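Structure record follows, encoded as structure tokens.
Of the protein chains in this complex, all but one are displayed in their positions.
So, chain A:
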Amino acid sequence: MPTAGLKTIIALSFVLALGFLLVILSCALYSKYHPLLVVATYVLAPVPNWICSHCANPDDFVESSGAAILDLGRFCTGFLVVMGIALPVVLAHSGIIATAAAVMSIVGGLLIYGTIISFGQFFQEEQEF
């Protein structure tokens, strides 16, 4: 993986802005502000992983209690990621938001989450060396 240059940061911030634009558009066009929950979900999604990786002792392979809390964090992260896709679908199925708004908020949320993940990977790669 190449190191994070200036172009990478510019491209990531552009994609992040595009994602926020799509989510806010899906709210404001229909004046129903439920899809904003998607942003909160995707911002919260890496938090369990982060907390549990600080709690655990990954060198402790014999007792494997360190791996258990890491798995708990991964489980919660997987839960939150799928929640970001499932929440607009649930809202659209019951007619609370329009179908187009659901599609826009899902695409925007995935762009936001992809930005967060790739930014974190670039950052972690710098930190290791």
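Methods note: a contact is a pair of C-beta atoms (placed from the backbone, for glycine too) under 8 Å apart; a residue touches a chain by one contact, two chains touch by 3 or more; residues count from 1.
Keep this in mind: contacts and distances are computed from a predicted model.
Engineer: UniProt names the one chain left off this complex as which of "Ribosome biogenesis protein BOP1 homolog", "DNA-directed RNA polymerases I and III subunit RPAC2", "Anaphase-promoting complex subunit 11" or "Vacuolar protein sorting-associated protein 68"?
Structural biologist: Record says "Vacuolar protein sorting-associated protein 68".
Engineer: Consider the whole complex, including the chain that is not shown, and state which of A:Ile24, A:Val43 or A:Cys76 touches that chain.
Structural biologist: A:Cys76
Engineer: What residue numbers in chain A mark contact with the hidden partner chain?
Structural biologist: Residues touching the hidden chain, for chain A, are 61-62, 64, 67, 71, 74-83, 86-87, 89-91, 93-96.
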